Structures are given as C-alpha cells and as structure tokens.
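For this view, one protein chain was removed and the others were kept in their places.
Lettered A, B and C in written order, each chain numbered from 1.
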Amino acid sequence: MAASMEEKFQTLQEIVKAARQNLAPGPWDYLVGGAETETTLKRNRQALDSIAFRPRVLRDVSKVDCTGSLLARRIRIPVMLAPIGSIESFDVGGGAAAAKASAEFGVPQMLSSVCNPGLEGTAAAADNFRIFQLYVRGDDAWVDDHVKRARDHGYAAFCLTVDTAVYSRRERDLAKRFVKPWRVRAGGFDYQAALSWDHVKRFKDTHDIPLILKGIATTEDAALACDHGVDVIYVSNHGGRQCARSRSWRTRSASPSASWAPAA
Amino acid sequence: MAASMEEKFQTLQEIVKAARQNLAPGPWDYLVGGAETETTLKRNRQALDSIAFRPRVLRDVSKVDCTGSLLARRIRIPVMLAPIGSIESFDVGGGAAAAKASAEFGVPQMLSSVCNPGLEGTAAAADNFRIFQLYVRGDDAWVDDHVKRARDHGYAAFCLTVDTAVYSRRERDLAKRFVKPWRVRAGGFDYQAALSWDHVKRFKDTHDIPLILKGIATTEDAALACDHGVDVIYVSNHGGRQCARSRSWRTRSASPSASWAPAA
Amino acid sequence: MAASMEEKFQTLQEIVKAARQNLAPGPWDYLVGGAETETTLKRNRQALDSIAFRPRVLRDVSKVDCTGSLLARRIRIPVMLAPIGSIESFDVGGGAAAAKASAEFGVPQMLSSVCNPGLEGTAAAADNFRIFQLYVRGDDAWVDDHVKRARDHGYAAFCLTVDTAVYSRRERDLAKRFVKPWRVRAGGFDYQAALSWDHVKRFKDTHDIPLILKGIATTEDAALACDHGVDVIYVSNHGGRQCARSRSWRTRSASPSASWAPAA
Partner (left out) sequence: MAASMEEKFQTLQEIVKAARQNLAPGPWDYLVGGAETETTLKRNRQALDSIAFRPRVLRDVSKVDCTGSLLARRIRIPVMLAPIGSIESFDVGGGAAAAKASAEFGVPQMLSSVCNPGLEGTAAAADNFRIFQLYVRGDDAWVDDHVKRARDHGYAAFCLTVDTAVYSRRERDLAKRFVKPWRVRAGGFDYQAALSWDHVKRFKDTHDIPLILKGIATTEDAALACDHGVDVIYVSNHGGRQCARSRSWRTRSASPSASWAPAA
C-alpha cells in the first residue's frame, strides 16, 4: 500500500540519507559496517535479495490479519526492535527512545545491556512489551542480579548473548583509526569468552523467566538449546558485525533440520 | 532476417530511445519501472536472458509456418498485444490505437478495463480479434454487465485479473513524488481484494464466454484453474509491476508439473 | 614457454590492438561482433573462461609430442584454420594468404566458398593441407560441380555448412547502418534454407571424398550425422555469429551422450 504523500519519508533510501546527515563518521561506520572485511555483511544482503515469494491468487485478502505473537503475547506485526549496543550514539534518548517507539507502535523491544539509560531507566520510559538482553561480563551472582532487576522492572523475558565470545575486529574502523568510546570503558570479557552450556543449564535451574539465546547459528546448537529447555532461539549472525566469513543466516536456516523451531 | 534499411527503426534500442523522448518523466517511469525496489523486474530480465535454443540442423526450413492459434482462431504469429492500463498515457489513441495495430498486423489484442476509450470505443475502432480484461471493482452485477457488453461488442473472450489484490507500491514513483492521475480517480478496490475462487465458479456457472485468468503464478493455482474449467491461463507476474520479490515467470514455469497447460 | 622478446607481438592483446588499427569500422564490427544482441557470443566467452585443467605432476614431460592428426594426416598441432567468409575484408590476400600461412606452419586450412580468390586461386597459392567448405546456394549439379573442382584441386575433404539456413541479423551492424558489400552480391539462399538430411544421403551415395558437416549443435544431430556416414562433425555455433541465444558449444558438448565422437 502506498504511503501517504504527506509523510516526510516515502522510501527507506530517504531515511538512510537523513540518518547519514545526522551522524558523525565514526558512529555512521559503526552502524553500517561489519566485522573484518565485511564478507558476512555482504552475504546477508545477498541472502535477503535472494528471497522470492510464491504468490497465490484468488484467496479473498480483503481482511488480512498481520498480527503475530511472541511468548504468548499478541503483537501488532511479527517484528521486534532488535537490541542495539550504544544506541545512544544514534539517538540521545538511547534505549528509552526505542521503548517509547515500541509502546506507540505495538511491537516488543529487546534492550541491550550495553546502552543508556540502562535497565531501570528504559523501563521507566514506557509501558511496553520489553525483553532484556545481557552481555555476560560478570559471575553467576552478577547474572542473577540482572535477572532479578529485569523481573522487578517488567521485562517479559531474559536473553543471553552467545555469539560474542571475542569482540570483533572491524577494518572499516581500523582504517580510519576510529576508537569506539564505549569499547574503552568496557570490561569483563573473560566471562563472555568462558560462557558455556553449563551456564545455560544453571540459568534454567535457577530462574523461571523465559530464556532466549541470541546468536544461534547452526542446527546442532539449536538442538542443544532445545535440549536445555531454552524458550526462544534468536537465529542471527549478529548482522555480520561479529563473526566474519560466517555463512548468511539464510544458508543456515535452509539446513535440513526441523528440530529447532523456536519454542515460543 | 535483416529488416530493410529503409525502415526508420532497425533495432529495439532505437524504438526505446524514441519512446523516451516522446514521454514525460512520470509516464516513462511508470512504463519501465516496477513494484517496490524492482527486484522482480530484474529477475524477469535475467530469466529472459537465460533462455537458450537447441538449434537442430538440416530440416528444410525453406517454408516455415509462423502462425499460431488462440481460442481456435488462427493468428499471424503466436503473440498477443498485452493489456496496458492507462495506455492513453503513452499514445493519445489509447486502446483504440492498439486495436487498429492488432487488426493491421493480425494478432489479438487484450484490452484493459482501465484505459481509454473503453470497451465500446475500442471495439468501434477496428475489426480485430479482441479480448476484454477486467479489474473487478464492483459486485457480481457489475461484472455481469461487463460480460454482456463485451459479448455485444465482439470480444472473443473475457479475462479476470487475479494478481492485483492490493495495488503495488513503486519506489521509483515515490522517490520522485509522482502521483499517477489514473490512480487518484480509481475506486472499488475492496472488490478486487475480496476476489476468490468462488467468483470464478460463479462466472463459469453464469457465462459461456471463454474465461481467462491473468496472473497465475504457481502450479497449484494453475491446477485449481483447470479444476474450475478456466479456458486459458495467463502465466505472468504482471511484468514485475505488482508483486515485488516474486520469482520470475521462468522459474515458475520450470516447476515440475505438467497438469496446467492452457486449455485453449 | 615465453616467446622471444625480439618478436613484435608478445600477447594476443597486442595482435588485437594492431588489427583494430588496420581495419575500417564496418569490417571490424563484422569480425568481432555476433548475431542479434550477441548473447551467444558472450556465452561462448564465458564457456571458454570456465575451462579448468587438472594438472598431473611427475610425468617426465621433457619430450612432448604436440602433433595431432586429421583425416589420417599428421598435423603440427591439433589446430585448423577455420573458414572465414569475406576474409579478403581483413587481408587483401584473402584465402590465398591463409593457405600460405597454413603451409608454412603446418596445420590444415578450411576454405570458405564465399571468399576470394576462390577454390582454384587458393589452391594455386600454396601446397597445403586444405579442405573446402561450401555454403549450398545452388542445386545438386551445382554442389557436384564444386565437389569435382575441389577434388581436382587437391582439397582433402569437403564440408557442408548446415547452421546457416537463414542469414543472421546483427544489431551491431544495423545500429551503424553498415551494409556488408558481400551480402548485397550474394544469392541462392533458398537452397541453403531447404538443405536436409536427404542432401547428406545423396552426397554420401554420390561422392567418396570425406564429408564434414559444420555447425552440429546437438547430440541428436551428431547421432544422425553418424547414421548418415558423415566422416567428421564440426561442432560449432558459428562463433555466436549465426544463431543468437544458442547455448555455448561447451554446454552442448557436456550433454550426456558419447555416441557422436568425430569419425575422423
């Protein structure tokens, strides 16, 4: 359906153009770039471009229901605001701005643990469907503390990031000698590298908040997640921003295995 | 066979160049553009480019019969003038000009219901092999009225458009803020969206004029059309102008099914 | 083996560059162009580019025999000078110049019937291994006369062109309004279009000179040629210069049939 001609933005390209003008070169490169020489980024694009619909006809589509559901909650369309670390680099409101947009439009928000204004500040910004995504940079007690705070502040589920054992190397940034300020401040990477299925088991034994694993990239790991009682699998290669030379998500999901459908 | 050097146009490129000079930017973009980001348009081009002949030799081709037939009528070559909505944007004569060309050359014309000078005006323009193609924007009585008028004015068959349940979004037009005048005037889209196989059944039960469905894109729907007694299936993705990200017509027709050959 | 640095031409590109400077635009386009929009020409190039060797090692290649044989005669390398119509457009010596090169280097020449100085003039130019290639533009007596003249002038085999039933349409020439002078003079195309396997049968029943068919493009026709006792099959799509949208010769020869190996 064509958008109204009164709206400022008519195509995605126009939004991209405006975003480019609003951002300094460093954050812009971080936003659009990927790991290493950006091979996975290109593969993701090609995978999206290769999708084709098989249009069926004469089905009476005068009344179409576009709503979806996640964790048994109705959502306006089957789309979620993905977690973005350092989102305050792009909009001063950070996660709180995304929370307000999430509430206004009617889709869930997944909040990254590495952005402002943080777990409590974001929860206070809007009464929305929200999920908390943690980069594990502390011990079990540190994780449990985050789970408790997430529950206390109305997060509907808890997500562990599992595809960032080592922080990515980005040639686009290196070539321009851009040092991400948020990387300089960060610590606790040893915990992230040591993350294992034992931690998943302990989480499920300890907490009853729905658990999501973000960054599953093989059918084998998807099956393991199911075996561990994980509630939702977030299939992703981190947008090509973490592991270079990964296969695209589409090649992966075409793997001949049906056993890892999300248990949402 | 090389065309005579006296003719003004020697190659398709020269015709395209002249057409470009004759048209205002809006209609030109509408003519050459497609839906969304024009992925299907590109796929159609690639599908055409991938066709290869298997030339057989020593077959005595001194007398070659290039005629074809449609609905049991002989035609000069197996080609039909496809229906073009708003054809008057490209030539002031609209459908009537196409009717005259159809008569002069000896191939059938399919007339779109959304162009000038309309069903009666076009029929009056030439004594040609003509078919009427309807965009269903009214109730059963409205359809039946068109069928009656088509029969009364010598149309040899009646075609229902089945691939336009929702009007396409075209970024080429949006980016230039081009508003198609003919869209502003149009209405009755609810009927088009609600079109179903029940309408096809009712049509066949009510009328005995040959029925064509335009926009069949899957073998499943082709089989359904045969089951409903449809006389001709018009395999098409609307030239990539309606459904973006569709497969090309060639990928489709390569599907392993032989059951949907046109019943012409 | 690197060529001597004293030679004028070190790479094929340098020969191409010199040829371009020596020729008028019309003959140049005719030389490098192909039929219609040159799709087959591009496919041929891609087919050549896709060839890959499987290098075996430790085989003692200090003495390598590069000679080949054609029609039981030894040739320096398994290469033949292909027939070129109107070759006098590129070198004033025409077929005679090619004959001299053929004799000097030690590979066979196939002479096209549509070039200067003709069957007798070329035979007089050099004592080489030569084959005559006929475009059939006359009746049986006309063909028999050519066979007799070819035998009388030392041609080792006779070749019928079977892939030129209709002369090609070339957009490169049309776009530049280039009229090939040799086309204006030519006639007898009806005989070429009517050529059939009956003519092949009559040829084999009448003559005992080895028969070559040039332009076989399918395994089916190769099998037919074998059935008719044809001595050599010349697999070719005429360099993409006759039939547009043909498959490349490589796709063809990859067809799953072993029955049509040349009977040379």
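For this structure, a couple of remarks:
The rule is simple: a contact is a pair of C-beta atoms (placed from the backbone, for glycine too) under 8 Å apart; a residue touches a chain by one contact, two chains touch by 3 or more.
What you see is a predicted model, and the numbers here were worked out from it, not measured in a lab.
Of the chains displayed, those contacted by the omitted chain across the entire assembly are A, C. Within the full complex, the residue among A:107, A:125 or A:200 touching the omitted chain is A:200.
Although one chain is not drawn, the whole complex shows that of C:24, C:61, C:141 or C:184 it is C:61 that touches it.
Counting over the whole complex, chain A has residues 39, 43, 162-163, 165-167, 169-171, 174-175, 177, 179, 190, 193-197, 199-200, 213, 215-218, 220-221, 224, 237, 243, 245-247, 251 touching the chain that is not drawn.
On the side of chain C, touch with the chain left out of the figure occurs at residues 1-3, 5, 10-11, 13-14, 49, 51-62.
Assume only the chains that are shown with their structure count from here on.
Look at where the CA atoms of chain A average out and do the same for chain C: the two points lie 62 Å apart.
Mean C-alpha position of chain B lies 44 Å from that of chain C. Within chain B, not a single residue touches two or more of the remaining chains.
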